[in-house]
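See below for the structure under consideration.
With one protein chain held back, the other chains of the complex are shown just where they sit.
Each chain carries a letter (A, B and C) given by its place in the written order, and its residues are counted from 1.
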Amino acid sequence: MDITIIKPILPEIVMAALACVVLILELFIHKKETIGVFAILAVAAVSYVIPQSFGSAFNGMFISDGYSVFFKFIFFINLILAVLISIRYLKIERSEFGEYYSLMMFATLGMMIMASATDLIVLYLGLELMALSTYILAGFIRHDRRSNEAALKYFFLGAFSSAILLYGITMIYALTGTTNILAIASQLQGKMTTQLILAIVFLVVAFGFKIALAPFHMWTPDVYEGAPTSITAFMSVGPKAAAFAALGRVFTTGLIDFAPDWRGILIALSILTMAVGNILAIQQSNIKRMLAYSSIAHAGYAVIGVIAGGAEGLSAMMNYLFIYAFMNIGAFAVVIMLRVEGVKGEELEHYRGLAKTHPLAAVLMLIFMFSLTGIPPTGGFIGKFYLFKAAVGAGYAWLAVVAVVFSVISAYFYLRVVMYMYMHEPEGEPAALATSTPLGLALLITTIMVIVLGVYPSPFLAFARLAIG
Amino acid sequence: MQYYLLIPFLPLAAFVINITLGKKIIRKQAHWPSTLAVLGSLVVAVMVLMDVLAGKTLNEDLYTWIISDKFQVSVGFLLDQLTAVMLIVVTSVSFLVHVYSIGYMHDDPGYYRFYAYLSLFTFSMLMLVMANNFLQLYFGWEAVGLCSYLLIGFWYEKKSASDAGKKAFIVNRFGDFGFGLGVIMIFLTFGTLHYIPVFGDAGKFLNESVNILGLEVNLITLIALLLFCGAVGKSAQIPLHVWLPDAMEGPTPVSALIHAATMVTAGVFMVARCNPIFSLSPTAMGVVAVVGGVTALFAATIALVQNDIKRVVAYSTISQLGYMFLACGVGAYAAGIFHLYTHAYFKALLFLCAGSVMHAMGGELDMQKMGGLKKYMPVTYWTMLIASLSISGIPGLAGFFSKDEILFRAYAAGGVGKFAWLLGTVAALLTAFYSFRLIFLTFHGEFRGTEEQRHHLHESPKVMTIPLLILCVGAIASGWVGIPPLLGGGEHFSEFLAPVVGHPHGEATHAEEWMTMGISVAVALAGIIVAVVFYLKNPSIPVNLAKRFQFAYRVLWNKYYVDELYDLIIVRPTLFVAKNIIVGFTDGAIIEGIVNGLPRMVNRIGAQVRKVQNGLLQHYGAIMALGLFLILAILMIKYSG
Amino acid sequence: MPGTYLPSNYLPVFIFLVVAIAFGLGALLIGAIFRIRRPYKEKLMPYESGIDPVGEPRVRFSIRFYIIAMLFVVFDVEAIFLYPWAVVFDKIGLYAFVEMVIFIFILLVGYLYAWKKEAFTWE
Partner (left out) sequence: MVPLHWYLWLGSLVFCIGMFGFLTRRNVIIMFLSIELMLNGVNISLVALSHYMQDLRGQVLTLFVIAVAAAEAAIGLAIVIALFRNKPTTHLDEIKEMKG
């Protein structure tokens, strides 16, 4: 029995073990913050074993390469930040249960498996592990009807989409007799068949659902609005990035010979997504819902990286997701800060005159809104710049122009928040803030990273480029 | 030798400290971070100068923000002879002004804000002069403009101050627009924005021309002139000089630092820096020389009759900047920079002395209400006298060497240069006259102010007079590094700069050199003597002259009506268009359609699309399925057909 | 060998199924066609051994049933992994054994959790 063959999957094993430990700890520890801290320590432990993990395992079903490791870091950041912003928030929502953290860890485990999967079976298992955990997390505030509704909608549509994914996998299996992503291309030999069309379309739909590409985005606004805000932040980055990782891997290795076909589909979906996300975001008065539409729009931008393809396109997409993790969670952290006992703090109206009452919170929100719009010198600008550059480089200049136009439209609703904070006078009683050390830490990290990524992006760009190899 | 990074970043750190902690914590101690930072910069600048003297120059990109094929946005530093000189000028004057402001601004409620802006300005100016590419130059350019705007309007409660700030901002827009176009042209032509490759390749495009509205224009000339547009705006040359006198609304130390010694000389620096481009285009050079010469004379004439002490010095600044451009225009870049460097000291000194006078007079600016201040404030008097001697070009003082160098080079260059020399020499006469008019009106004779003011008269505190004394040393001695061979010197200054700006063209005999020198000394003395006669011996003469040549006097008093002219041909039409036509259109269809129509359309679409999101789970599933079958159908049709 | 499942082996089963379904449906159908319909109130009452019914016929089950059912389904289905494992156990040996122990251990963690959360106690 050779133990070394499990080395590539060691991070996942450690994560799984620690998630189980956290689950058991919940039974004995009454101070739930401790469990949150433990979850963060677990990430540290997993990160520790990652450098030794490079390689392939289980007959090529699982790989730990630069690409997957980059995504895993996005998941870790996502997990850490989400834990930090949850601790106080859960108390306010009266939903302080330790399972919350272990579920987050299991979801992260699922994402890690997705990013590393080189076999469709493994991919499916990772996806389900992630999805099942997030279904529960979406409905975590059990006494809140909106949270229940979010979980229900997410669950049903999610199950529907995973059935579609399975059918797509079956089609590929029928055609090639294999489920190995790397072997698919050689088995298909570039031959187009009806089954392959089915397979491509079904896979696009299934991944499109997780990424929230229009018209498979319908669940997103409702679920993001209803779910606990911390989970919305978690969901809007992690699962999305994981689905991008899988999409990138499956389409740019297994189905690379059919790039013209799926690229056409993705371009159409990307434009539709940017349109729907940005245009509907303008209509929203609830900031969580607005951020939900904004996250749809951002998925539309990021998919341009996959369309452009190649090392440049993929690394631009990875960078974008990396930057997006910080700015989006940062924005949600501010939203969470406004959620205090008895006040939802989700409406745009709550931000009226925030600059007068809470200047620091307003400045932070301003930075995140600028970054989401893509105004230099914030990270958002860098992310978009390289995405659009990749598109231009791959000969899709017109698509970049369309994306820029939609970015300009997006300024309307992002900057409206800024306007509410800075141009309007506060009304009634000044809004209270629910601050806490972990939340402050999360805000600190996100703000610094958004600025650093905007001002000094080269090391991170180099990292993504290196990861592609 | 990365230590040079301290030069710009110390002031930046001071800015950050003051702007964040200033209001609550530092308050009256705000001068400490800023002053110490700029002192540090000065020390490091001296070290850099030593390195450069030892032959070590440096050109490196510190960090690159964005790379996109050829387009590269980076922060990089070029440390060569020219930069070293500029660093010394900027940091030393800035340091002295920082110290002086401790006394001058001590009661101001916006104390911390003032020092924060000063630090920010110093940072921007240093980034500007240390840049190794045009984009950074451009950013520094805009940043110093912003600081200038903030500092002119520092007392923003005062309407004239905020108006002056706006005016400076808007007038500079004109110049900066040209400068920006120039930078873009450079990128389009050379494919890079770094100095070294651009300057290296400039010769290759010598004979290329571009077609503008049917007019064939030489490419290099076009670039040079566009760049020069920026210099005209920033350095307040004709016709964009109107903002600088109004900028005197700002605190006097600001006038000394920004509007005399450093920022306004950025244009000269830029032209000198871009000398490989300018030198290739005789047309552009001619324009530079003529604009400089004409401005030198033009501004000097206005200064003759002004009564506002700061405005006299301001017009004098414009005039002296004209000299510097004149020098650049005849190819004597080293002479231009030499004058920039000596001028920084004596002009800063003049301003700070004016500030000292104002301090004593309780903010009074009208020289007609001063007089006889000599006995109340001896230090101010003597230092200002030396500065005036220096600017007039009395042999042995700094101004003499640099001005003489310029006039000689202009003469030697021949052609346009001769004409420019003539303008410059007349301007030198006027310079001596108005400088001493200022001295005599302010310090000699009887005090003409109110009793209350007289009671209040006092010499400024040590913290203000010591910078004056130090600057005075500069006003005397700073020229000694560039004594011409004719007087036994070694022309060290132009030799030092020669690797960057080359040697001036033109040949002249020793006799001619003696002649130009003699003439400039003679006119300087003549100017002083006339001033003595007019304002000390026989004060009725100027009054009579003003009466006799009423028309000329009024034209000069009103600064040639340039402001009025601009008001008539630019401001009013613009306002007219804005008020009538644009407002008219807003009710009409076009603007309505574009400004309101598009968002409204987006909104209307949004409101419709929104209905699809009706909250029903099945509905969502159905739309997913619909999307799936639609894509499937399209692909199927594509492959079956 | 692919495709060796000859339906002939299952033919009797198939015929039996068809006959069974046809008979059941036929009997109901014939009854529906020929019977006389004269409904009145007592006749429509649910038959509860001659006693008048009390309350709604649909009773809501306690939520406990669902929880037990869910737990049962989950733990029951995990057993399917044991079958293929058992089949190939002697071929893979120790490695398989260790893996299955880990698998069971993870299930055990879940079981422990459910137990501690008092999912098995009936209030």
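FYI, contacts are C-beta pairs under 8 Å (C-beta built on N, C-alpha and C of every residue); 3 or more make two chains touch, one makes a residue touch a chain.
Please read these numbers as outputs of a predicted model, since none were measured by experiment.
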item: Partners of the unshown chain among those that are drawn; value: A, B, C
item: Contacting the left-out chain in the complete assembly, out of A:Glu225, A:Asp261 or A:Glu312; value: A:Glu225
item: Subunit A, residues in touch with the chain not shown (by the definition above); value: 120-121, 124-125, 128, 132, 135-136, 139, 142-146, 148-153, 155-156, 159-160, 163, 166-167, 169-170, 173-174, 177-179, 221-222, 225-226, 283-284, 289
item: Subunit C residues touching the omitted chain (full complex); value: 2-7, 63, 66, 69-71, 73-74, 76-78, 80-81, 84
item: Residue numbers in subunit B that touch the chain omitted from display; value: 610, 613-618, 621-622, 625
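Keep this in mind: only the chains that are shown with their structure count from here on.
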item: Comparison of A-B and A-C by number of C-beta pairs in contact, larger one; value: A-B
item: Chain centre separation in whole Å, for subunit C relative to subunit B (CA means); value: 88
item: Interchain centroid distance [CA atoms averaged], subunit A/subunit C, Å; value: 39
item: Set of subunit B residues in contact with two or more other chains; value: none
item: Subunit A contact footprint on subunit C (complex, rising order); value: 94-95, 98, 106, 109, 112-113, 116-117
item: Subunit A - residues contacting subunit C, complex; value: 1, 16, 20, 23-24, 27
item: Of subunit B, residues touching subunit A in the complex; value: 63-66, 68, 599, 602-603, 605-607, 609-610, 613, 615, 617, 619-621, 623-624, 626-628, 631-632, 635-636, 639
